[in-house]
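The complex appears here minus one protein chain, its other protein chains still in place.
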Amino acid sequence: MEYFIQQSINGLTLGSIYGLIAIGYTMVYGIIGMINFAHGDVFMLGAFMAMIVFLALTTFIGGVPVVLALLLMMLVAMLLTGLWSWTIERLAYRPLRGSFRLAPLITAIGMSIALSNFVQVTQGPRNKPIPPLVNGGVTIYGTGITIAYKQMVIVIVTAILLAAFWYLVNRTTLGRAQRSCEQDRKMAALLGIDVDKTISMTFVMGAMLAAVAGTLYLMFYGVISFTDGFTPGVKAFTAAVLGGIGSLPGAVVGGLLIGLIEALWSAYFSIDYKDVAAFSILAIVLIFLPSGILGRPEVEKV
Amino acid sequence: MVSEVRNNPSPVLRVEHLSMKFGGLVAINDLNFEAKRGAITALIGPNGAGKTTVFNCITGFYKPTEGMLTMTRQNGEEYLLERMADFVITKKAKVARTFQNIRLFSGLTVLENLLVAQHNPLMLSSGYTILGLLGFPTYKKAAADAIEKARFWLQKINLVERADDPAGDLPYGAQRRLEIARAMCTDPELLCLDEPAAGLNARESAELNQLLLSIREETGTSIILIEHDMSVVMEISDHVIVLEYGTKISDGTPETVKNDPKVIAAYLGVEDEEVVELIEHAAATGSDDITAAVDLLSTEAIQEITETQAEVPVAAKAKTAAKPAAPAIKAGATANALAAPREGESDDLTLIKGIGPVNARRLNEHGIFHFDQIAAWKKADVTAAEAYLAFDGRIAREDWIGQAKKLAKESQGKPAAKKTGGAK
Amino acid sequence: MADIQSSGQDSVYAKAAKEAVFAGIIAFGLFFLVVGFRTDQNINNELVLVQRWGLLAIFVAVAAIGRFIFAAFITPSREQAKLAKSKAPAAAKVDRRSLKAAVSRFGLALLFIYPFVVILILALIQFAVTGQWSFQSGVQGSLKYVDNFGIQILIYVMLAWGLNIVVGLAGLLDLGYVAFYAVGAYSYALLSAHFGLSFWLLLPMAGIFAAMWGIVLGFPVLRLRGDYLAIVTLAFGEIIRLVLINWTVVTKGTFGISGIAKATLFGIPFTPGPTGFAAMFGLPNSGVYYKIFLYYLILFLALLTAWVTIRLRRMPIGRAWEALREDEIACRSLGINTTTTKLTAFATGAMFGGFAGSFFAARQGFVSPESFVFLESAIILAIVVLGGMGSLIGIAIAAAVMIGGTELLRELEFLKLIFGNDFTPELYRMLLFGLAMIVVMVWKPRGFVGNREPSAFLHERKMISSEFTKEGHG
């Protein structure tokens, strides 16, 4: 039982990161019906930015309190990753809006390839290790279950962000504009909503969450490389689809589920096949629930 | 063959206790009706009455919540449509359909659209592709036959010339016809048409009626059609079923349906008491047609408007309303109007750029049939014509008179040319 | 945009300058961290920052100047061209069909003589440089060109043509196509290693295995629509790769399987020994013959794919695929079983992937999961879309441009003379590939050849403009 709980905690930590990235996929999909393949690489870019900010802090300022460092890393990464995402949308996706549906998918794949190779070219192909930021953890009294502080940071930051995000989407004008564009873009425009701007903001918000996920990922694993966009990206995408693409709570649920499946499968069966398990469960869920767990069933209009 | 079908009034389709619910919404509620073999059955009703949902149940796109749909083929085989997958219904039970918002394969050519419809027999003759791939002659012959069949239907719908153009490039009316021809290429015994006349102009509507009648005559196919619009239906259908809010409110011959107070109420958006009044009025005036009721209603409405505008005595207003006094429409407004076209044949006025079929027909109604008539128009005539066509300044701008002069000269010069021009 | 006409040149430049400044600021924000700093490892394996302000300045300047040129010159001229185009009467139509026929005939002829042309050209160059006529040196030198360009491009042409059946004709988005390529490659590698079966026997078997996998994977997922189908195909691609990595007992995992038997020319092996090809025809020993043989083999396989595709398009099944892409509901209303139709498309596409896979194994003599990553699926899909879905010629052109172009970058060693010895053009290969994908797509969203050729005609075969064709929902 202890083992199970321990593994579940590990799974939830990982799942939180997936969930944060998955929100970016699901929001973009919800609003323009496009799979933003470059999102995983935007996440990787966010992690790189955080890493460079960290190095800049230690190089130019010296000892900075960990909390402050983490906050700064997150903020700068969010800001600049948001800017990247804004630019990507503006250059590679917007010109293709309303045309052929596969075209933006291809530019997204192209963007994904270009981004990861851009980082490789400018930052070099090797892994980038940083010294551990957050050490130690607590053992739950009377059990062997330990929770690392960095796990706590991840879960707490994710929870705070999700709450803030939920507020933004459900209680603010921007959020309302976004939801209206998601449900009926044409009608939203008829009501005076600047659809282009709203879509841009969606990309920026998704990228900001991915940047936070990147920072947390960097903090957790202590290393990042230019190829690290793909696997978490695909996992997060899987999470978004599993939860029901287009649904925000679905993305979080899907992320946590994928994290749990991975952790538990590695614990009880085989660590080698953890990804196979995640993908297989995705396929099985979709066969029985063709729109994911919390997705809206697609009504075929005749 | 056809007469045999006529004399045999067995139902081709029986719909019993059909209900369809979407969540809490009841789209169809305990619907019962029969479509007779070889007959044209019309399903009418206001928008949102559930007509298309009935079609979707018949053709298997929706599984009804309750009820039974029985299709009886000519060879006596019976099929329970509610239990069959959509494509099997077309393949085995021989029910074909068209769609309200035309669903052609817009990137395939007109011909290819008709070939796709012959998929199942062609699949067989190509030995499920394998024999065809190896170049067996059976497939070659079948493919040639399929093209011949397509050509037959293209001739029927008057689209042979455009066989090699993409279906998406056809004008709206032609797309509607093509969709019917495509459905016919599946050799159906029951053809379900969803608003086939929507968006067609008068001439196209008339052609469509001819096409449907000839389909019934020549192939013995039974037809069920959804129409929004009663007048089209009245011309060709043998049997009419009226739906409102998913419930059948009337069922019978066009004549009986037409005068059913419930139907009138559903279409005019008036309440039942008013309808009773209308019926009584109709009976009093001796008119058995719904138009009498309409006349009464509109006269009342005009009165109402006039009263709200006040000042002018009511009686006088009612009088103006009684005669068609729209300044826009004045029959014989131009000086040289004719009672009928000379030699019974009018020129094709649409050859004048800017007139178009609608205006040509309206001009005909006002006694203008020939190019030389337009060519002879004076300024006053132009003003009058513009008034009733609601075209301020267009006649002069587009130089109809100049065009008409030229065309009149041409048609006089070589009478043979007129024929070809008219045929276009 | 509309006010360009009225507001004159000055304001165009002013506007462009404003946009250039804006672009510069954006570029500064984008590149400030990732270009302005470089992270390097020091002797203790710790990361240190290297500052590169000069490079950052170049990036910002390029963005600003580029934007200025675009806003000041390119956009207005494009607007004008558009205006002129809409005003001018429809220009005389080029007879696209005869042009296309000419291109395809010429292309085919070139493909057949390509190895010899290469040999001849190289020999001539040799002759020009050294004054010695040495046919043999041409033969030796041609190895690289036949292999890296000829065979490499043709593999992608074949794969893209295979995927085209699924994506271009049936309109089903398959993001895991490389899985079938892997099935083909491993079928050949394993069966030839364990049972010693010959290439010619295993080639069709690999295709059949891949097709079977196509059906097995396709059956449960084909009722999914659109992007759900896309992600599940991606997942299956990944599952197969992961199984190949982890099922070490059979696949040897990431080490891969090496020493795979080569293909033979109907029993004649390409070995240096006395029974080998070279000895048999009295030629000096060389690896080139095998490459040339492989070149013709893949050319044959690719043309087989094209031939089958062309034939199938005129069969009911091919037409049903295209109809499915246009409108699935209408298909069902015409009595077409859309599930089996989709499955056949999936299986046929997979089969050609399998053929290509077994060829790949025979060519490399080595297979490992590394060759079957998602990126490969993405590249193949990109070629299909860039070429113009459904168009065989367009796809071939796209493969030649994209694959040939990136291969060409390997050849740019001379750039080292300019940028110094640290410069490795190969590093930029995939970066440029990705950027090219974006640029081409934004420039031509319908791909190089968007027109569709009808499968049957009554009077004359007219090309169908891409504005009418749809792309399917899946």
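Order of writing sets the labels: A, B and C. Residues in every chain begin at 1.
We adopt the following convention: contacts are C-beta pairs under 8 Å (C-beta built on N, C-alpha and C of every residue); 3 or more make two chains touch, one makes a residue touch a chain.
One rule holds in what follows: contacts and distances are computed from a predicted model.
From the set "ABC transporter ATP-binding protein", "Heme exporter protein D", "Phosphoribosylformylglycinamidine synthase subunit PurS" or "4Fe-4S dicluster domain-containing protein", the protein name that UniProt assigns to the chain left out of the figure is "ABC transporter ATP-binding protein".
Residue A:Val195 is the one among A:Val121, A:Val155, A:Val195 or A:Leu264 that touches the chain missing from this view. Which of A:Ala177, A:Ala236, A:Leu260 or A:Ala278 touches the hidden chain is settled by the complete complex: it is A:Ala177.
When the omitted chain is restored, the residue from B:Glu112, B:Glu195, B:Asp260 or B:Asp381 that touches it is B:Glu195.
Remark: the residues of subunit A touching the chain excluded from display are 173, 176-177, 179-180, 183-184, 186-195. Within subunit B, the residues in touch with the undisplayed chain are 24-25, 46-49, 168-169, 171-172, 195, 197-199, 201-202, 205, 228-232, 245, 265, 267-271, 290-291, 294-295, 297-298, 301-302, 304-306, 320-329, 356, 358, 361-362, 389-390, 392-393, 397-398.
The rule we apply is simple: only the chains that are shown with their structure count from here on.
Ranked by distance of CA centroids from subunit C, the top chain is B. Subunit B and subunit C, compared by their mean Cα positions, are separated by 50 Å.
Counting partner chains per residue, subunit B shows two or more touched chains at residues 61, 99.
Under the contact definition stated at the top, the residues of subunit A that touch 2 or more other chains are 300, 302. By the touch criterion stated above, subunit C contacts subunit B in their complex at residues 308, 311-312, 314-317, 319-320, 322-323, 325-327, 329-338, 344, 452, 454-462, 464-465, 467-470. Remark: subunit A residues 29, 33, 35, 37, 45, 48-49, 51-53, 55-56, 59, 76, 80, 83-84, 87, 91-92, 95-96, 99-107, 109-115, 117-124, 126, 128-131, 230, 234, 237-238, 241, 245, 270, 272-273, 275-276, 279-280, 282-283, 286-287, 290-292, 298, 300, 302 touch subunit C in the complex.
Contact residues on subunit B toward subunit C in their complex (touch as defined above): 59, 61, 86-91, 96-97, 99, 103-109, 111-112, 115-120, 122-123, 126, 128-129, 132-133, 139, 143, 147, 150-151, 154, 160, 163-169, 182-183, 186.
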